[in-house]
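Of the protein chains in this complex, all but one are displayed in their positions.
Chain IDs A, B and C follow the sequence of writing; residue 1 opens each chain.
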Amino acid sequence: TRGRAAAASTAVSVGDPDILNPTPWGSSLGQPVAASPYGQPSKHERGLARRQSPGLTQVAAASVSFAPLQGLFGIITPSGLHFERHHQGWQDIDPTRHRFMIDGARPEFVKTPKVYTMDDILRLPSVSRMHFIECGANTGMEWGNVAVPTVQYTHGMLSCSEFTGVPLRTLLEDCGADLKAATYVLAEGGDGSSMTRTIPIELVLSGEVLVAYGQNGEMLRPENGYPLRLIVPGVQGVSWVKWLRRVEVGDRPYATKDEAVHYIDLMPDGQHRQYSSIQECKSVITTPSGGQTLVDKGYFTISGLAWSGRGKVKRVDVSVDGGVNWVEATLQTPVLSKCLTRFILPWNWDGKPALLQSRATDETGFVQPGYGQLRAARGSRSIYHNNAIQTWQVAENGDVSNVQIL
Amino acid sequence: TRGRAAAASTAVSVGDPDILNPTPWGSSLGQPVAASPYGQPSKHERGLARRQSPGLTQVAAASVSFAPLQGLFGIITPSGLHFERHHQGWQDIDPTRHRFMIDGARPEFVKTPKVYTMDDILRLPSVSRMHFIECGANTGMEWGNVAVPTVQYTHGMLSCSEFTGVPLRTLLEDCGADLKAATYVLAEGGDGSSMTRTIPIELVLSGEVLVAYGQNGEMLRPENGYPLRLIVPGVQGVSWVKWLRRVEVGDRPYATKDEAVHYIDLMPDGQHRQYSSIQECKSVITTPSGGQTLVDKGYFTISGLAWSGRGKVKRVDVSVDGGVNWVEATLQTPVLSKCLTRFILPWNWDGKPALLQSRATDETGFVQPGYGQLRAARGSRSIYHNNAIQTWQVAENGDVSNVQIL
Amino acid sequence: GLGGTALADNFPGVGRPATPAEVKAWDIDVGPDFTGLPSGSGSVSRGMDIWEAKCSACHGTFGESNSVFNPLIGGTTAEDVKSGHVATLKRTDFPARTTVMKVATVSTLYDYIRRAMPWNAPKSLSDDDVYAVLAYMLNLAEIVPDDFVLTDATIRDVQARMPNRDGMTTAHALWPGPGLPNPAAKPDTANAACMTNCKPSVQRTSHLPDHALGAHGNLAAQNRIFGPVRGQRTGPDEAA
Partner (left out) sequence: GLGGTALADNFPGVGRPATPAEVKAWDIDVGPDFTGLPSGSGSVSRGMDIWEAKCSACHGTFGESNSVFNPLIGGTTAEDVKSGHVATLKRTDFPARTTVMKVATVSTLYDYIRRAMPWNAPKSLSDDDVYAVLAYMLNLAEIVPDDFVLTDATIRDVQARMPNRDGMTTAHALWPGPGLPNPAAKPDTANAACMTNCKPSVQRTSHLPDHALGAHGNLAAQNRIFGPVRGQRTGPDEAA
């Protein structure tokens, strides 16, 4: 790797040719408006793309593509870079033929099972809220040891959007659901996998669970469930059922394939934790991060993301010495519940080796654990719900790499 | 126009074939992950695109494309649909060759004029904030009378994003600017037009003015100033100089072309208001809106946007009878300063003619004016800063059209 | 007056009752207590025919293939069938985890095969086909004998022989409601927000092995071409 010599050197005695001479863009006529009726990123941004982690899965239609967190800003994930997780590929469903049904596991749970068209759903009272979504398997490859080079692959099953939809509670009430008798609902997708997950009624009653159609101002992308997906704030992505076609009201968990064979956490005693769902408080530094090289010594802004499935992030601390000493970082606003929070911290890099870490605390007082603490509680074969403190090692030549520290 | 018969009718005695029969998407294998490394909207969303208003300008490279507000949700504008306003076309600038310079109108204003590369700018302490941007000419075609059919053309020079950048104040301080002597800064673009606008130092000192590179999590789009644009919250879009190459610190306004020949407001007495910049409190209903037809009688959710260049939106009232009676709408959260705020209100349409209006109040107590009030103060030839209450007329057949009411 | 009321507490014109046929068509979930299980049956031997025609290409002749998805069958013993716990799940030297090693509830398999398999033609099997092919899989896993006929009645006996039937716990804090048995009161990790001199030394336990550096392509091409950092060159440029 080329080290910090990579920095552009523009200081010359007379001046920089890109200032002294006319630039192509300053001395010509540009492109017309609506040249792209739906615009695209600059061609210079091509490197920031969704990518698979080679060897993680055997087939690309039952796989993951990771969001390039190493190059993102703020808290909103551009929808084109939202991570993907499909079990039976993605479909671009004809919205005029899509239906949403509510029924009961037993007749007494729902007075009038109903069918809604997309016309119907979009007529109902909506809410718009910003929330993160994280796959329960995010950082899963790192439970035992360092396995992948960059934050795209360690943490890239994470995205954050403004979602718009109808509270599921509103729809259940419209069908006359017995919200006292009900204890769980089942959400079901309309794709080939017809993904099913059990959701606790408490979350539905809170009004937080949405039957959503909007994402970042426009309709959901096909890869994210167009035209309808369930939003289950704070809970792992698999429960945010895409291409949502049905919700059933019931009184016992369903033990569906993705809550009885996957998304179960293997403990050291050989038992699996079932129905583990909440994404606990977690954070990661995205700049600088693994696989990058700092352009030079001197001033940098450490920047990263923090989130908690239990509410708001209260604070984030950053260490540059591998967790011996910590400094509180600045949080960007707004700080929202079950939403990404961007933190930054000034850092003057003196060219010596460094070990960068971030540690988030949420409004419940829960402090993100280190790898030692996490493994003491859960071993290292759990696959899911790895929220350990991430370490990036900075070498003298500016190279940043992925390491683990207890 | 076809009227409300357009609603899909799916209730049949046995059932809907799209439920009773296997759907194509439910009985096949879909597309793999990363099929689109940078994703796109569904093919069924093609109608929502940026468009020009025919006849508004003579050439498309000095023109406007309008955002399709009639189909957007929440407050974030998808970057691909962000409105465009170029004076000399848009450029996709090579970011490795782009430079940003700070200097002084006189040597005493800036101790050390400096040059920053994009490497430099991205190393500095950043902030991320959500703000609306509205062209001063938004709704300009409607000052005298109804001129265009839909909210895309009446209000579509309006967008809202999460911006990330360095406070201009930080950069000025880094150059040793004399922030006591300075009263204005000049911002200059690096495109063919080298757009220049005067910005009051007070806004810069507040920390709100950003030298921004990030928009909705990724880099600014080329059409929006890649790689650098000024963010001037609350102020009309022309001051948010794109392809930003220079800021000069000075002590008098610059009377540049776009503040001496355009973006000046003609008053009835023949004088022009110069340096008019703030976008006063305004709102518009986006669903239902002009050029649309309601699918049926019955329940609807009226939804729209409110914003103020002076701070937060405090409340929005909605009338369905042309402004005789009003009901307070529900605001979506977060409600942020100088940011779009989404409002909604339930509405039971009985099939009779209706006149829909929204009226926003901001935290200063300023109430959005009606056309009568606005014209009483400014006549009807001002072109810029039309923030009058918009009326959509609903006909018995469900057709919605653009009308004006005093 | 003009145009309706600006407030409403129900939703006239929106949605309609589902017909019984519609509910029947879509309510296909089968629960651990067998709610929703259709009546029907299928033998191991008919299941083998279906398996070989429609499943083995992806999952292997014995459900052992790792080429399209993780192995479905393997890693369980007759002892597990008795104990209800798959013993190899305790072993750290046995990383493989097949489907049958993990699944506690046989309903899960019926439900899932019916809704999603074969992967490229989901929902194409009849209810009896699902019984048959599941019978065959259970036989491959040595849970049921060769002459077994799986039905909506016998499936209850199968549940009592599932190798990992007692392998699940809900004693954890990651369920967002009180509804499960054994709800854990508290998270199982508890770090402290120490700020200075938090530990005597730094223990680095793991770093990326050199051979893995190039496994994710050229990182230089996966980063922005400007800014505070560049991506490290770890491989040849990707094709444009």
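Side notes on the structure shown:
Definition applied: a residue touches a chain if its C-beta (ideal position, glycine included) is under 8 Å from a C-beta of that chain, and two chains touch if they have at least 3 such contacts.
Please read all numbers here as calculations on a predicted model, not as lab measurements.
Within the whole complex, touches from the chain that is not shown fall on A, B. Within the complete assembly, A:297 is the residue of A:106, A:297 or A:381 that touches the hidden chain.
In the full complex, chain A touches the omitted chain through residues 10-16, 19-20, 22, 26-29, 95-96, 117-119, 122-123, 219, 227, 296-299, 302, 318-322, 325, 327, 345-356, 394.
Criterion: only the chains that are shown with their structure count from here on.
Chain contacts here are complete: no pair of chains fails to touch. Centroid analysis (C-alpha atoms only) places B farthest from chain A.
Annotation: 27 Å between the Cα-based centres of chain A and chain B. Centre to centre, using the average C-alpha position, chain A and chain C are separated by 20 Å. Separating the CA-averaged centres of chain B and chain C is a span of 45 Å.
Residue numbers of chain C whose C-beta contacts span two or more other chains: 10-11, 13-14, 16, 18, 22, 26, 119, 122-123, 224-228. Across the assembly, chain B contributes residues 10, 16, 19, 26-29, 95-96, 117, 119, 123, 219, 227, 298-299, 346 that each touch 2 or more other chains.
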